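All protein chains but one are shown in place.
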Amino acid sequence: MSTFTAIGEDREIDQEEFTPGVEPQATWCPGCGDFGVLKALKGAMPEVGRTPDETLLVTGIGCSGKLSSYFESYGFHSIHGRALPVARAAKLANPGLEVIAAGGDGDGYGIGGNHFMHTARENHDMTYIVFNNEIFGLTKGQTSPTSPKGHESKTQPHGSAKDPVRPMSLSLASGASYVARTAAVNPRQAQEILVEAIQHDGFAHIDFLTQCPTWNKDAKEYVPYTDIQDSDEFDLDTGDRREAAETMYEAESRLYEGEVLTGRFYHDPDRPSYGEEKRAQGDVPEEPVAERYFEDGEWERTADRLIDRHT
Amino acid sequence: MSTFTAIGEDREIDQEEFTPGVEPQATWCPGCGDFGVLKALKGAMPEVGRTPDETLLVTGIGCSGKLSSYFESYGFHSIHGRALPVARAAKLANPGLEVIAAGGDGDGYGIGGNHFMHTARENHDMTYIVFNNEIFGLTKGQTSPTSPKGHESKTQPHGSAKDPVRPMSLSLASGASYVARTAAVNPRQAQEILVEAIQHDGFAHIDFLTQCPTWNKDAKEYVPYTDIQDSDEFDLDTGDRREAAETMYEAESRLYEGEVLTGRFYHDPDRPSYGEEKRAQGDVPEEPVAERYFEDGEWERTADRLIDRHT
Amino acid sequence: MTDQTLMWRIAGGSGDGIDSTSQNFAKALMRSGLNVFTHRHYPSRIRGGHTYVEVRASNEPVRSRGDGFNFLLALGDSFARSEQDGAYYGNEKVKPLTESLADLNEGGVVLYDTGFFEEADIAEIRLEERAEENGWHVYPMDLRGLAREHGREVMRNTAGVGAAAALLGQDTGYFEELVREAMSGEVMEANLTILEMAYEQASEFEFSHDLRVPTGGHDTDQALMSGSNAIAYAALDSGCRFIAGYPMTPWTDVFTIMSQNLSEFGGVAEQVEDEIAAASLAIGASHAGVKSMSGSSGGGFALMSEPLGLAEMTETPLVLVEAMRAGPSTGMPTKTEQADLEHVLYTSQGDSNRVVFAPGNLEEAYEQTRTAFQVAYDYQIPAILLYDQKLGGEMRNVDVDFFDREPDPSLGATLTEEEISEAAHHESGKFERYRHDPDDGVSPRSVPGQTGGRFLASGNEHNAVGHISEDPDNRKAQMDRRVRKLERVRAELDDSEHSHQTHHGPADADLGMLVWGSQQDTVFEAVDRLNAAGHEVKALGVSDMLPYPETEVRGFLESVRECVVVEMNATGQFRGLTQKELGQYGEKLASLLKYDGEAFEPGEVVEGFESSIDGGQPAAGNMRFVPAAGD
Partner (left out) sequence: MTDQTLMWRIAGGSGDGIDSTSQNFAKALMRSGLNVFTHRHYPSRIRGGHTYVEVRASNEPVRSRGDGFNFLLALGDSFARSEQDGAYYGNEKVKPLTESLADLNEGGVVLYDTGFFEEADIAEIRLEERAEENGWHVYPMDLRGLAREHGREVMRNTAGVGAAAALLGQDTGYFEELVREAMSGEVMEANLTILEMAYEQASEFEFSHDLRVPTGGHDTDQALMSGSNAIAYAALDSGCRFIAGYPMTPWTDVFTIMSQNLSEFGGVAEQVEDEIAAASLAIGASHAGVKSMSGSSGGGFALMSEPLGLAEMTETPLVLVEAMRAGPSTGMPTKTEQADLEHVLYTSQGDSNRVVFAPGNLEEAYEQTRTAFQVAYDYQIPAILLYDQKLGGEMRNVDVDFFDREPDPSLGATLTEEEISEAAHHESGKFERYRHDPDDGVSPRSVPGQTGGRFLASGNEHNAVGHISEDPDNRKAQMDRRVRKLERVRAELDDSEHSHQTHHGPADADLGMLVWGSQQDTVFEAVDRLNAAGHEVKALGVSDMLPYPETEVRGFLESVRECVVVEMNATGQFRGLTQKELGQYGEKLASLLKYDGEAFEPGEVVEGFESSIDGGQPAAGNMRFVPAAGD
């Protein structure tokens, strides 16, 4: 009997398994885009064939961070901006887990920006969903790094003088190997993209547009949107970094002009994930480190391996 | 008599004024590239016409961070990774100052990466010099975010499994309005670029290649280098973001293949600096805030302006 | 006092406008001549979830929430989740009624919205039976229907206020006035109509209760505001013209007030990428010659740990405010606690070198924020104002005259160019900004841009001009000088006319209570009640956390036989600080602790105290009693 019998279990999975018994109803506001993420994620899991017990969902702090309360799996509701470092270590500790990280635009592109950049660079094998509602939701509506320039809020009474961040461009420049944007109003595309992202072996970043009807009434509800894969204007080869970069730039700019471009922007299936790189160079063992603690077997001693050097 | 008579003083400036009497000789190792930065900066200051008393040099922690010890001006030797937030506030407090921030590749692209991204995005009017020696110098030679993949060090005995960051690409994607790369072995170009960067009204980022003969013996000494402005291969319009992006990508990739491409990569003289934006929208006063404390004049009272609302 | 005061609670869901309605209610009562005090309870949730505000009003001073409450206006949570099998959150819909009823005093009045609570709900919670048992007077009214009929559904709050006014015998004049001030056009008209209609409709009930709004009158103009207002206004009056921050509950209030007003006051407000940046920006701006502040709560302040040390070492003047909430970690973001004391005193590596004040109420918050700026700039040291969700959020009336103050634009120990030219310089021309010799430890500074003032500010140990130095003698001299500053601050505080510490109760009482921060006035009310009930007890409210007011506290403790330290945390942090600082009295000091997110009520303190002098009985409810070490 293996230690983690949930991992790799081969059985039919019902999407209802991902609805918790204890907190089945989210506390998000009526009309909140966050419901869309939850739904798409629940839909994606049976498709990728992973169960609640073999999935670890690590979230940050924000309305978005509560995803782990409303999604049934192993969950880690961490601190603001730090979902990625918690998540990537769990994956290194036990590569058999399906690791998903999620948080808000403030969480991921604001306070957590550096981890975002470095996790993408290292290409950890995980999915990162950023709930981009262009606002700090949970703290009651302050300007966020994706708020449009000129955005007025309690902390920016004259409107923000800052250009918004370009999340996909940063992701690509940092090294993410899968980059997409979808929207809560677009459930079918959202679920498809989540499936691809989870299946991707590397860092998959999804900028997930989620409307916040409570604090960001002026913001577009992200409709009408254009799926760049369906659009005549774009003929993007998602394997081509240059084209991807240009298309992202377009999409990021046009978002603030009222045009919502979604879809897959970049996909490099060949870049090895960080775990693969490390295992390949013998830096970490092939067997999941976490398993050893549950198995019988010899444990190395410094007395045998290291003390000699000191005599 | 104005409060800050050093600011805007119009006189001949001698580059020797920037050599301190108290610590004229740097403690950097013989052959260290950091000397090149110091020299180029001393050379640039008279050209831009700013004196030691009107210049604030904010540095991080690292061998690079000691620049403020060996350069005579107002100095702030801050903490690891935090030079940018200290510097940009000083500029907001007193826009008359010439503000320069500097630090290492670990300081700026590692621990300070988020401030780098956000300071570039906001386009604060300052110059940021990153001493890129592809190593942690002061802590004795660990792998840094710009170390080549496979780089072996005490903390990476099997070689780093991480792709290096792309500092210029990140800078551009973040929103920097001037981006260049130069090298310590290239003193003339370095000084010219520093002059341009300091004169630029916005966030000017210089990735300054500085060899570390002590810990990074394997690294190229950054010669021979190619100045992309002089090269036949490149015909870059530095005002064109796309071209700049591609050329940076090239330069960043080729650095690890032994080819050193330096020069100006991007320059957008039209993007207003953050201070300009804020002043234009009436968010901050036209007069430097710091001056008021030294001048006679009325100070607002909450009793007159705010208490009424509460009655 | 309990009996003569109105303790009015409005309960509903987050996002139902409970907050603004209660503020209007409080303001109207204040204008009518009463003293008012509010207490807020809300979940960390944007829409829905049980929330309430209590307004306590009296013609005598009110400085604390009451014990329970005596009037409930139950509006209902319009964003309640529906019940679901296996879910532990139960029936959210009825919580504004059920959860509030648990605290409603005997003989209290209940006004509830039949447009929201259906008969089945009422039956489920056995309201009728319980009302009988507790002598409650229940008035059901279709507030929602009334609002819908004459305006929009959200105006049911107005209907509730109108009906409450009627039941409490208060005419609607002040409420009307407030509606007229805040609104216009159709919305105003509709609200006025609803107010009127509800008043009339409620007047038709046959009143079985005696509770009425007391009458009162103020001698001077009054303002209604929160502790956060007081802190922000003190900063503005102190000449603070720079703030950098990142939102975090409950510090966001101060940050927001500053951000909304700073540009009018000619300053700069920056919302930045994180709290490390926020503190670093405040340091940068202060270094460049602008009076600056930052602040945060919980984890945000934790991120300021390293920059705080930088300010200490570079001696950059800086004011930080820390608004406590229940920890550890994210904890309970909207709940109050006093558990960050030790964190704020000691976070950041090396011997800490800072000043920490914990004001006991709104006026103290204003005064001590001003002292914080003064000390920070005079002594070139970080000064931290430590308060909590309770003090920051509670609203109270205060004399308008209280704010009639001179602004303070002084940069403290900062030189002008003229003074710099006469000050000591190293032979190389560098300004000696960190000389060893000043008696009071303060070596005046220059500001970048001043001719002749060049120096290096460094987080490394440094010599007189600021250059890095590892020389042991220089090190000792610099450390001694920095440590010396705190002794001088203590001496200055001890010399000042008004101590930050507040005595309450009969001077010759031989039982004592020690309290700090936001629980002060609650404990003072308890002291009054205890004395009225025949005990002899006095209290000392301590605000100076660092430098600690040794003489004052020692004097107090010498004068009592036993002393209970009342604080909202689980480990008795202030008691520990007192023992640390005084090195004795462990055998006299017991702790009365609470850490469930709800502030003490005066009655709880009374009870806790009584059980303690009873020889350390376990405290009731969610309190914990830790007897003195010697016991």
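Labels for the chains are A, B and C, by order of writing; each one numbers its residues from 1.
Please note the rule applied: a residue touches a chain if its C-beta (ideal position, glycine included) is under 8 Å from a C-beta of that chain, and two chains touch if they have at least 3 such contacts.
Every value quoted in this text rests on a predicted model; they were computed, and no experiment measured them.
The missing chain, though absent from the view, touches A, B, C when the full complex is examined. On the side of subunit A, the interface with the absent chain consists of residues 1, 3-7, 9, 20-23, 52-56, 58, 61, 66, 68-69, 72-79, 82, 85-94, 96-97, 114-115, 117-118, 278, 282-285, 287, 289-290, 292-294, 299-303, 305-307, 310-311, using the contact rule stated above. Summarising the interface, subunit B meets the missing chain with residues 21-25, 27-30, 61, 63, 77, 79-81, 110-111, 113, 136-140, 142-143, 145, 154-158, 214. Touch with the hidden chain on the side of subunit C covers residues 43-44, 86-88, 276, 297-299, 301-303, 305-306, 309-310, 312-314, 324, 326-335, 337, 339-340, 342-343, 345-353, 426-428, 458-461, 463, 467-468, 470, 472-473, 475-476, 479-480, 483, 569-571, 573, 576-577, 579-587, 589, 595-598, 622, 624, 628-629.
What we mean here is this: only the chains that are shown with their structure count from here on.
With each centre defined as the average position of its C-alpha atoms, the distance from subunit A to subunit C rounds to 37 Å.
Averaged C-alpha coordinates put the centre of subunit A at 32 Å from the centre of subunit B. Our note on geometry: subunit B versus subunit C, Cα centroid distance of 41 Å, whole angstroms. Of all residues in subunit A, those touching 2 or more other chains are 111, 113, 145, 158, listed in ascending order.
Residue positions 263, 273-274 of subunit C are each in touch with at least two other chains.
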